[in-house]
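All protein chains but one are shown at their positions in the complex.
Letters are used for the chains, namely A and B, taken in the order the chains are written, and counting of residues starts over at 1 for each.
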Amino acid sequence: MPSRFPSRILPYLLLAPSVLIVVVFLVVPSIQSLYLSFFQTSPFGDRMIFVGLRNFTRLFRSAEYLNAFWVTLIAALIVVGVGLAASLLCAVLANQRIRGSHLYRTLMIWPYALSPAVAGTIWALLWHPTAGWLPYAIQALGGPSLNWMTSGNLALVVVSLAATWKMLGYNVIFFLAGLQGVPRELEEAAEVDGATPFRRFIHITLPFLSPTALFLLIMNSLYAFFEIFGLVDVMTKGGPGRATDILVYKLWRDGFVNLQTGLAAAESIILFVVVAILTVLQFRFVGQRVFYQ
Amino acid sequence: MTRRLVRAFLLAVVLVGLLGPAAAAQIEVQFWHSMSGAAGRALNDLVERFNASQSEYRVHAQFSGSYAEALTRAIAALRTGQAPNILQVYEVGTQTMLDSGAIIPVYELAESRGGIDFGDISRPIFNYYAVDGKLYSMPFNSSTAMLYYNKDIFRKAGLDPNRPPTTFDEVLEMGRQIVASGAAPHAISFGWPAWVFEQAHATHNQFYANNANGRAGRATEVLFNGPFGVEVVTHWRRWAEEGVFVYGGREYSANQAFISGQIAMLIQSTSSLASIEEAANFEVGTTFLPRLEGYPRGNSVIGGASLWVLKGQSERELDGVWEFFKFINRTENAVAWHQGTGYFPVTNSAVKTLLDSGWFAENPNSLTAFLQILTGSDHPAAQGVLLGQFVEIRDIVDTALEDALNGRVPVQRALDQAAARVNQVLADYALLYQ
Partner (left out) sequence: MSTPAMSVLAGAGYRIRRQVKTGLTHLAAWGTIFILALPVLYALVMSTLSFQEAYRFPPSLVPGRHLLANLQEAWVHINMGRLLFNSTVVAVAVAVGKMVLSVLAAFAFTYFGDFRGKWLFFGLILITHMLPLPVRIVPTFELITRLGWADTYWALTVPFFASATGTLLFRQFFLTVPHALADAARIDGAGPMRFLVSILLPLSRTNLAALFMVEFIYAWNEYLWPLVATSSDRMRVVQIGIKTLLASEAQAAEWNVVMAGAMISIVPPLLVLLLLQGAFVKGFALQQEK
């Protein structure tokens, strides 16, 4: 038990700013979202009709909404799958006991400073059918002529890769830290026993990395669901033809362009359920190590 | 030294004292708009000239993002009494504004203040923003759609550059010739497909929605999945199958293909004329929208935006708003606005001045769209459709058109599905206003 200062009022004073802001700007608006989700509103907000669960049933029966869910899931899969694999590779490389690994670490994590919007802009350029270098390179190597702005599937892949690329730095930092937590004696013992680097990796390193990997899985999923609005807005605006219409993008469009605030609130609540599930998973499988001593 | 300072100080005080009251009495008029680029510059110019022309009112023009963003912000600001005096709203927001309960119709201001001859406003533009002959918002930046074409490609394909297609059939024929000759990879594309679909209805006098396109009463059902709509899209689908038509995205993306010579013809808003003429390194021609034979003549639909006056202003502020509107409608300003942006000259007097000065002779492409709307009829079906939640509806129609044109869904089914969704949207919207 840590020390106890005897003051009775001070803790409340110290907590007041945080609690106040949390309640006013986070908790209350979230509850209002819930309330609003049961209504249909006029664009100017001057009229509201109670419609019960209709917004929710409409959403779940709407091909457009289900498409948005599907698109977001695929993006999340790519971000998590490709992202964790690639950053693990980078982390392993940067972790080797060779000179300059510190420099390598820096050179691998700097994309973390990029914003989703800038990352999206850069990838939009890279893949541009006329000004971009990638389509040209692919064609020069004998591949097909790719125009990501007209192919829905390709657009989704490009957007997801852009999002993945931006998060690589973050993942590498955590994987590096995780790798450094692997007891060296075990590795060396295995090496002496004649285990190949590959087997050493699978049987020793990976188990020690699993908390980190789980943590990153959840953080990357949250990222794909909630943080790539800017990337989509800059690259595709949800197109071509809704191929990259992630859930948050549809929410923004329904709430701020189509002025259907009740429907948007319903979408907000569904997103809340998603993040609640992810957070509970995080606290259960990862949190135990982190938050309780 | 000190005496000079004191005198300077006293002079300053006196000056402030003299100017102060005048400055304090100057009425501020907040004008939220969405004009950027060349149009933004022309607008700021217009506002500066207004402010310089008199000292009673000061218009403060604020770029507030896209049309959708500006509208959302204005709605939020209304709730806290911080709304602007004048709000520029896109044409698809017309029904929304009419239903908002937050506007002061322009005809009311005209009744109490006078000074603007509504008869001078171009008829089709007036009709778009009027209900029962009464004008609700002040026309400002209006455009329509027309057919742009690349005269150089026409020549290369062996076509007469002064004989662009007039009918759908001619588009297909000439398109085939263009593609076959290799003059261009494809022949035609559109910007804003859903809008072009509305244009097709209006130019052939076909109702897009019931209740006279929402002008005789609230529209509750759309009619675009009827025989006419299906025929139009079926034609487009055939063009696509033959490689004559290529899909160009939902807004302005097709412009790039036209400018770079990948398509020979483009159906697009007249507001793109200036930028296309500037960027194109070929001779640009323009003509009326192509027609389907066998249907009556209608008119092309007005696009763009207009200026709405919001409630909650003082009488003096409304005076300022009205003075600004009078200023905009003055011939020399309407002329300058057209020349600076490519939007229609709103008043007939402005058109006459442009004609007299030889402007249209030097810029024939500026005349095309105007001639198109002036030679069309003003049958109700040609006046443009008023729908609540129009932005969402255009979205739904865009998706249906994409599916139909890409061959993913048969034309009738795509249109039927879209109509069903749109009717649901309209029904929900109507519930709010029972």
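To be clear about the criterion, contacts are C-beta pairs under 8 Å (C-beta built on N, C-alpha and C of every residue); 3 or more make two chains touch, one makes a residue touch a chain.
Bear in mind that the values here come from a model prediction, so they are computed numbers and not experimental data.
Enquirer: Based on the whole complex, identify which of A:79, A:94 or A:190 touches the chain you can't see.
Expert: Of the candidates A:79, A:94 or A:190, A:94 is in touch with the missing chain.
Enquirer: For the chain left out of this view, which of A:44, A:123 or A:148 touches it?
Expert: Here the residue in touch with the unshown chain is A:123.
Enquirer: Kindly state which of the options A:17, A:52, A:144 or A:194 is in contact with the chain not pictured.
Expert: Of these options, the touching residue for the absent chain is A:17.
Enquirer: Touching the absent chain: which residues on subunit B qualify?
Expert: The list for subunit B reads 36-37, 62-65, 69-70, 72-73, 76-77, 79-80, 82, 251-252, 255-256, 259-260, 272, 275-276, 279.
Enquirer: For subunit A, which positions touch the chain that isn't shown here?
Expert: Interface with the chain not displayed, on the subunit A side: 1-5, 7-8, 10-12, 14-15, 17-19, 21-30, 32-33, 36, 89-90, 93-94, 96, 98, 100, 104-119, 121-126, 128, 130-133, 136, 140, 165, 168, 173-174, 176-178, 180-181, 211-212, 215, 222, 226, 229-230, 233-234, 247-248, 251-252, 255-256, 261, 264-265, 268-269, 271-272, 275-276, 279, 289-291, 293.
Following the convention adopted for this analysis, only the chains that are shown with their structure count from here on.
Enquirer: Along subunit B, where are the residues that touch subunit A in the complex?
Expert: 68-69, 71-72, 75, 78-79, 96, 99-102, 247, 249-250, 253, 260, 389, 391-392, 395, 399, 402-403, 428, 431-433
Enquirer: Enumerate the contact residues on subunit A facing subunit B in the complex.
Expert: By the definition above, subunit A touches subunit B via 40-47, 49, 64, 130, 149-150, 239-242, 256-260.
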